[in-house]
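Only a single protein chain was left out; the remaining protein chains are all shown in position.
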Amino acid sequence: MVLHSLRAGCTPFKGRTRRRPATNDTNPGEHPMPDAASATTRPTVALFATCLVDLFRPSVGFASAQLLEQAGYRVEVPEAQTCCGQPAYNSGDNAHAAAIARQVIEAFRGYDYVVVPSGSCGGTIAAHYPDLLRHEPQWRQAAEELAERTWELTRFLVEVAELELPGVDHPGVTTYHDSCSGLRELGIRSQPRRLLGQVRGLELREMDDTDVCCGFGGTFCVKYPEISERLVSDKVANIEASGADMVLAGDLGCLFNIAGRLKRLDKPVRAYHVAEVLAGTAQRDAAIGEGEA
Amino acid sequence: MESRAQYFKPAAREALHNPDLQQALANVQAGFVGKRKFVVDRFPDFEGLRERGRRIKDHTLANLDVYLEQFEAQVHAAGGHVHWAGTQDEAQKIVTDICRQADARIVTKGKTMAGEEVELNEALEAAGVETVETDLGEYIIQLAHEPPSHIIAPAIHKTRQQISDLFNEHHHRGTLKDKLREVPELVDEARGILRQKFLSADVGITGANCLVAETGSLFLVTNEGNGDLTHSLPRVHVAIAGIEKLVPTLEDAATQLRLLARSATGQDMTAYTTMVTGPRRAPDTDGPEEFHIVLLDNGRTRMLEGRFREMLRCIRCGACMNHCPVYSAIGGHAYGWVYPGPMGSVLTPLIVGLDRTRDLPNACTLNGRCQSVCPVKIPLPDLLRDLREEQYQHNLTPRTTRWGLAVWAWFARRPRLYNALARAGIGAMGRIGRRKGRFRHLPLAGGWTAGRDFPAPQRTTFQAAWRQQRGANR
Partner (left out) sequence: MSDARERILGRIRTALGREGPPDAEATRSARQAAVGDGPSQRPEWQGDDLARFQQCLEAAAGTWVAVPSMAEVGRAVADYLAERPAGTAVHRAPDPALDAVDWPDHLTVETARDGRAALVGVSRALAGMAETGSLALASGPDNPATLAFLPDYHIIVLRTADVVPWFEDIWARMRQTDGFPPRSFNFITGPSRTADVEQTLQLGAHGPRSLHVVLVET
């Protein structure tokens, strides 16, 4: 292998180079800002609901669509969507993950924006697809191009749509859990808080360790249930100690984990996806893990 | 030490139910995390410093042969000896031979993780040399015959009562039974005992926090001062360090020192930061007559080759484990080898082997907090995921997982079928669980429902409901 190490001063890896967001830690990657378009001319957004929302909580999908429409976008839900491939990817099964990634790329080709109500699935697409497809240059390019168009919901609403919420009420004290992938791969932290600040009657009270993992971790929670239970117990203790009567997050995986533990312990705190409160549908729908009255 | 990483699951379970350990672990988060944040926040551009640290290490690794040779030449020029150890056995032989030639009866040791890696204590004891750990934490676990549970604070898993008991047994022949003693008293007692060892040691063994090619020096960073007493008092000083510990210049060492203390203990600078270069000079009135440095490979050149090179940037600060929720829950011993937490979950499989460490890359939620604090920006979650990929390729992933993934992927790639089945399945599940809103038990989901309820789905899938409301084409 011919490497111009001395001239370049730094031998390239024999392995791959990784593509990650501009700063791969706590800061968001750079995304191009759109022209300030008026509501009527706003383009079409493809909603990637994610498999968890599709299967277990359609109300999050509808709330997301409603918010996007309020901001003046036309919303479509491409039919060929299933899952982003994360379970395979995080299990080292890159062949299956790549096959699904290619399917997602195809399904969302041509849309101006792809919006995902999940930092975790959004992170998989925006921060990991290009790396996953590194061996197939054309697909890699397509993945990079998709990554540029892909946005986590709250970040899109704040940074692209510049949405002003039209008079949503939700009285009560709430706390917010920062989901790890959204926080560290996409820089989601201020955006949901900014939006929640526009909800009338809602007091946001931060819990301790809001940025510490809830113990979900995809398949982790079933592979290492006891460790996972400890982590979610710590999270629930912090939620309780905050004095909030509601906990919000931007990822359904974390929310199912947290709500599942809250319910097992018979805690009265209710759990919702942040989109449900922003869209005003949380008032109507039963909280995660709660029965219909 | 022999790796016990294959027993991760039972060891983790035991740790979760060990009240002493849990009490001790509560101190980790409180102590390290807050202190690091305080000093990092007041540093003008810590992000820039991390980036510089990353670049220095990447550059050094890309030119490792050049810098190792430069380092070696400078050690020779200062009158020291350089030894190269490819493996554990070679490292053990080099060090025991030096001790034999020095007629050593007592060896004092400063904390060295490379030394732990190659089981130096065991080899020295087998060679009939009394070996005394002098870092207080290392001393405590040596009395307890336990491996370290943290790379910076080796005895962090021990409570004060346990330490009182150990000292009672070893220093007082059990006469202070069950007495809980105060910290100053315990520290002073160890100081008195170890002072005698320092003064009578024939050989002092230390690790190195970094090696400087420019001058052939090593840096030792401690708070206790034990490292300095270890290398300054005996006739012979032996240091052992991984080959990746190198930096090119003194300025680069300064960058690394600025990163290290802040990331490790939340200090701007530790009490003692020492640069050691060779043995005593002719006119000196103290210091060792011989200086030896053992450069250890033990799997590192293998890492240099491929995508795990980034792991060789590690400066062993421990920040990743301090910020790891899994480490905080189970402590260091469950990881089964000398390096615990996130960095250990990457390093152990690479050094010990993939097949005996199957849990390590998987026992992580990929939450990324470790990466966000790593002073040299090692993408630990990505490396763990890469190890999972290696496991998958080497057929080390459990068969049920592989089948499960294959079946799921088969459906996920057939959206129409997937959507139809999902609608039917979710409809049924929703009908059963809708009223209560959750399940206490679910078939095949025992891992989840042991400690959590499973929230019931709403009536149908999003896709189905959306198309029903909005028409088929949207």
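Order of writing sets the chain letters: A and B. Residues in each chain are counted from 1.
Criterion: a residue touches a chain if its C-beta (ideal position, glycine included) is under 8 Å from a C-beta of that chain, and two chains touch if they have at least 3 such contacts.
Note that the coordinates shown come from a computational prediction; the quantities given were computed from them, not determined experimentally.
Across B:Glu2, B:Asp268 or B:Asp355, the single residue that touches the chain missing here is B:Asp268. Here one chain is not drawn; of B:Ala114, B:Leu260, B:Val276 or B:Leu405, the residue touching it is B:Val276.
Considering B:Pro44, B:Pro443 or B:Gly471, the position touching the chain not shown turns out to be B:Pro44 (whole complex).
Even with one chain removed from view, chain B keeps its contact list with that chain: residues 24, 27-28, 30-31, 43-46, 48-49, 52, 55-56, 58-59, 62-70, 78, 83-86, 90, 94, 134-137, 140, 153-156, 158-160, 163, 183-184, 186-188, 191, 194-195, 198-199, 215, 217, 223-226, 228-229, 231-233, 243, 248-252, 254-255, 257-258, 265, 268-281, 283-287, 295, 297, 301-302, 304-305.
As a convention for this text, only the chains that are shown with their structure count from here on.
Per the touch definition, chain B reaches chain A in the complex via residues 9, 12-13, 16, 47, 58-59, 62-63, 305-307, 309, 325-326, 329-330, 362-369, 371-372, 377, 379, 382, 385, 387-393, 397, 401-402, 405-406, 408-409, 411-413, 415-416, 418-419, 422, 426, 434-438, 440, 445-448, 450-458, 460-463, 465-467, 470, 474. Taken in their complex, chain A has these residues touching chain B: 5, 9-11, 13-16, 18, 20, 23-26, 49, 51, 53-62, 65, 75-77, 79-83, 85, 87-94, 96, 99-100, 103, 107, 131, 180-181, 183-185, 211-213, 215-234, 256-257, 259-261, 263-264, 285-286, 288-292.
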